[in-house]
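A single protein chain has been omitted; all remaining protein chains appear in their positions.
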């Protein structure tokens, strides 16, 4: 079970420490991910320029790498950043967007996993693919599988990689290969707004920056994110434009103690 | 005249089939275009990486290519994607953003037209330029011409290219070179919010994915888009921030049968 105390502690630490989180993310997500980080209290920096990767990782408290929009230059930045985080023992989060949708995506993910991501955060299709149980061609970047059907694969990926696996879906699953925690907050509208998953990855990076236990960091980040989504959905009447605005409002005005009461496992 | 029955059918097909639409679009538009596609019920994938273009076009139901932000790498991705769509007979939509504003823009458009776009969707200045009747230097990416003055050029472009031409403006014109349909929905505020045209292009891609007749696909997509704009403008009081949110709400909560009653030709 999630610890209310640790959840509140992590939320408050992000606001008090305002960790610098370095993000290599896709062009679709950059603005929303940066705003998600500011909303929870962190300080975002978005850059994939190889010429500054080592320096930026060096001053950051955590790194997130999201492979959403591939590009030769960006992939080079990803490799240097991940290698630097690995070498400096800084927490880093891999978001394998669209793994399985193309050979290149699956390939760069496997390569990056070699740099020991602290946490791998993705949807069910992506996690299944990386676990080697991709039974059908992924439908682009949206999941074609339910997270409930991929729990064993998520555990296997965690064991094989040594990373915490954080899989979003109707139910979110966080596992280290042995333990499995679930989170049942959120709302179906979240799958109708782009880059919500990338926002989850960014927030996970902020929590990994302040919590040395990546399992609780991943769990608490997804709890905050899911509760914010649920609160926003309740006041959006199905409009995805309003939902996106209210989601950012919920993140930025979140009260950790009050939110803790809303977590459903 | 637009067929109410076919309009409703296309809208429902996009929601039921949720076609994967592959978009090569500019950095300004990526988020808004992806959200527009999700709002109408489609599944967006944004990528211009040459190393996965053939695979991604292969699994997508339609492609849109928007030349908004040029870049050598991105142009290479555009060429491969357009050539692949042409070879596989997949519907694809060209958005010639800023054609006429620079030699490079006009040039890449002409090159891409060689790959037989199913639909060319642009504003009056862009369409005029591609039809060879660009009488003045384009004012950047905003139109300096009224769509009413460019109808003959639009017809000529459709004939010469074999593409459906979908031209947005105070009045939208859709033509195959012979037939011309008009749409008079929308609101002037739509020209004060960036990438609205890119959203129209994305939505057109979704409709082309489910309707084998590109003329009706282009017409029905622009009808849905224009009605959504008009509904959003009615509740925005001139604020462009609110308009953008309400536009996405209108798209995501659209009711095809109710929207059909609002179409003005």
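When the chains are written out, they are named A and B in that same order, and each has its own residue count from 1.
Note that in this section contacts are C-beta pairs under 8 Å (C-beta built on N, C-alpha and C of every residue); 3 or more make two chains touch, one makes a residue touch a chain.
Fair warning: this is a prediction, and the values are worked out from it, not measured in the lab.
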Selected residue (touches chain absent from view) among A:174, A:209, A:245 or A:263: A:245
Residue, one of B:4, B:17 or B:102, that touches the chain absent here: B:102
Options B:24, B:82 or B:141, residue touching the unrepresented chain: B:141
Footprint left on subunit A by the chain that the document does not show: 20, 22, 27, 30-31, 34-35, 38-39, 43-49, 51-52, 55-56, 59-60, 73, 244-253
Hidden partner interface residues of subunit B, rising order: 26-29, 31-32, 68-73, 98, 101-105, 137, 139-142, 192-195, 237-242, 244-245
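Everything below uses one rule, namely that only the chains that are shown with their structure count from here on.
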Whole-Å separation of chain centres (CA-atom averages), subunit A against subunit B: 32
